[in-house]
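Report on one structure; see the data block that follows.
Just one protein chain is left out here, and the rest sit where they should.
Showing chain A:
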Amino acid sequence: MEKEFTPVSIPTSLYKKIEEKIKGTEFSSVSSYVTKVLRESLSKNEENKEVFSAEEEEKIKERLKALGYID
(Lines give C-alpha, C1' and ligand atoms only; values in the text may rest on other atoms or scores of the structure.)
Protein backbone atom coordinates (compact mmCIF):
# COMPACT_ATOMS: atom_id res chain seq x y z
CA MET A 1 0.00 0.00 0.00
CA GLU A 2 1.20 3.45 -0.89
CA LYS A 3 1.62 5.68 2.15
CA GLU A 4 -0.20 8.99 2.13
CA PHE A 5 2.75 10.96 3.58
CA THR A 6 6.48 10.87 3.27
CA PRO A 7 9.13 13.17 4.80
CA VAL A 8 11.39 15.50 2.85
CA SER A 9 14.45 17.26 4.31
CA ILE A 10 14.87 20.99 3.92
CA PRO A 11 17.50 23.28 5.49
CA THR A 12 16.55 24.38 9.01
CA SER A 13 17.11 28.01 8.08
CA LEU A 14 14.55 27.73 5.31
CA TYR A 15 12.15 25.95 7.64
CA LYS A 16 12.44 28.83 10.12
CA LYS A 17 11.85 31.39 7.39
CA ILE A 18 8.67 29.62 6.36
CA GLU A 19 7.57 29.39 9.97
CA GLU A 20 7.91 33.16 10.23
CA LYS A 21 6.13 33.72 6.95
CA ILE A 22 3.03 31.68 7.79
CA LYS A 23 2.47 33.23 11.21
CA GLY A 24 -1.04 34.61 11.25
CA THR A 25 -1.93 33.13 7.87
CA GLU A 26 -4.36 30.30 7.13
CA PHE A 27 -1.49 27.79 7.04
CA SER A 28 -1.34 25.69 10.15
CA SER A 29 2.06 24.18 9.46
CA VAL A 30 5.20 24.51 7.38
CA SER A 31 4.30 21.26 5.61
CA SER A 32 0.88 22.63 4.56
CA TYR A 33 2.54 25.67 3.08
CA VAL A 34 5.27 23.71 1.34
CA THR A 35 2.69 21.29 -0.08
CA LYS A 36 0.66 24.13 -1.54
CA VAL A 37 3.64 25.94 -3.03
CA LEU A 38 5.12 22.80 -4.55
CA ARG A 39 1.79 21.73 -5.98
CA GLU A 40 1.29 25.09 -7.57
CA SER A 41 4.73 25.13 -9.06
CA LEU A 42 4.28 21.62 -10.47
CA SER A 43 0.79 22.19 -11.81
CA LYS A 44 2.08 25.06 -13.92
CA ASN A 45 3.63 22.36 -16.05
CA GLU A 46 0.51 20.23 -16.07
CA GLU A 47 -1.98 20.59 -18.84
CA ASN A 48 -4.50 23.30 -18.22
CA LYS A 49 -7.61 21.85 -16.67
CA GLU A 50 -9.63 24.98 -17.29
CA VAL A 51 -11.64 23.68 -20.17
CA PHE A 52 -14.83 25.40 -19.08
CA SER A 53 -15.40 29.09 -18.53
CA ALA A 54 -16.61 30.05 -15.05
CA GLU A 55 -20.11 30.49 -16.43
CA GLU A 56 -20.07 27.13 -18.21
CA GLU A 57 -18.74 25.46 -15.12
CA GLU A 58 -21.63 26.79 -13.03
CA LYS A 59 -24.11 25.60 -15.63
CA ILE A 60 -22.58 22.16 -15.82
CA LYS A 61 -22.43 21.87 -12.04
CA GLU A 62 -26.14 22.64 -11.82
CA ARG A 63 -26.85 20.03 -14.46
CA LEU A 64 -24.67 17.41 -12.81
CA LYS A 65 -26.44 18.10 -9.53
CA ALA A 66 -29.85 17.64 -11.12
CA LEU A 67 -28.61 14.42 -12.67
CA GLY A 68 -27.45 13.16 -9.30
CA TYR A 69 -23.78 12.86 -10.20
CA ILE A 70 -22.61 15.42 -7.68
CA ASP A 71 -23.85 16.73 -4.35
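Convention: a residue touches a chain if its C-beta (ideal position, glycine included) is under 8 Å from a C-beta of that chain, and two chains touch if they have at least 3 such contacts; residues count from 1.
Here is the rule we go by: contacts and distances are computed from a predicted model.
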item	value
Protein that the absent chain corresponds to, by UniProt name, given "Nucleotide pyrophosphatase", "Carbon-monoxide dehydrogenase medium subunit", "Putative ABC transport system permease protein" or "ABC transporter ATP-binding protein"	"Nucleotide pyrophosphatase"
Residues in chain A touching the chain absent from view	1-5, 26-36, 39-40, 43, 47-52, 56-57, 59-61, 63-71
